[in-house]
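A single protein chain has been omitted from the complex, and every remaining protein chain is retained in its original position.
Think of it as A and B in the order they're written, each chain with its own count starting at 1.
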Amino acid sequence: MDLLVDVVGGGLLLFGAAFALIGGIGLIRLPDFYTRIHGAGITDTLGAGLILSGLMFEAGVSIVTIKLLLILLFLWLTSPTATHALANSALETGLKPRLADGEEAASTP
Amino acid sequence: MIFAVAMGAVLVTMGLALVRAAKGPTIFDRILALNMFGTKTVLLIAVMGFLTGRPDYLDLALVYALMNFIGVIGVLRFSKYGHFADPDRKDVA
Partner (left out) sequence: MKYLIGLMIALTGTWVLWSWHFTTALLSYGLASCVVVLLIARRMRVVDREGAPIDLLPVLVTYLPWLFWEIAKANVDVARIVLHPRMPISPRLIEVRATQKHDLGRVIYANSITLTPGTVTIDTEGDLITVHALTQGAADGVLSGEMDRRVSRLGSQS
């Protein structure tokens, strides 16, 4: 049983670390600011989520687990707010996103 | 062992964020990198608490998450207005 918990927790932790790393690579590789936001989004959502979930498994049922859950909730509440504030100020400052094939904005009827 | 590997990955990610912060080219790229660096710091502190067997570190992680969020919003406001005053209130500026 302990072994199972360790394996699941460790697996989550490693997957989370991998996603964090992929997000970092995206931050470097993607071509312009608006696309880089999506790269940072990977680390903020699944990277943080999996790492903290892995730690929760390792901690077992204790106050530590609840604290980890609260940190995760807090991160998931604040990260879209910060991201939107950032993207919106970039847009208002006049930074133009680079779009595919110079297409016009599509919209729902 | 696993904790050390995860910590290494987080540290490398923080390094990548620093590279983006140094390269820019716009101020928003730098703030984005800063935000990501901060989130990774929260994770780093949390993992480090487990690595050293001291879960008390989690309290620091939460405080860092709070400061990171407020810091990013603060920097954004500053880069937009050039000061921290409320743009709608003339009596305090």
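Here is the rule we use: contacts are C-beta pairs under 8 Å (C-beta built on N, C-alpha and C of every residue); 3 or more make two chains touch, one makes a residue touch a chain.
The shown structure was predicted, so the numbers you read here are calculated from the model rather than taken from an experiment.
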Partners of the unshown chain among those that are drawn: A
Omitted-chain contact residue, chosen from B:Ala33, B:Leu62 or B:Leu76: B:Leu62
Touching residues (missing chain, whole complex) on chain A: 19, 22-23, 25-26, 29-32, 34-35, 37-39, 41-42, 45-46, 49, 63, 66-67, 70, 76, 79-81, 83-84, 87-88, 90-91, 97-101, 103, 105-108
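The rule we apply is simple: only the chains that are shown with their structure count from here on.
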Chain B-touching residues of chain A, taken from the complex the two chains share: 10, 13-14, 16-18, 20-21, 23-25, 27-28, 33, 36-37, 40, 43-44, 47-48, 51-52, 54-55, 58-59, 64, 67-68, 70-71, 74-75, 78-79, 81-83, 85-86, 89-90, 92-93, 95
Residue numbers on chain B that touch chain A, as the complex places them: 2-3, 5-6, 8-10, 12-17, 19-20, 26, 28-29, 31-33, 35-36, 39-40, 42-43, 46-47, 50, 55, 58-59, 61-62, 65-66, 69, 72-73, 76, 79-80
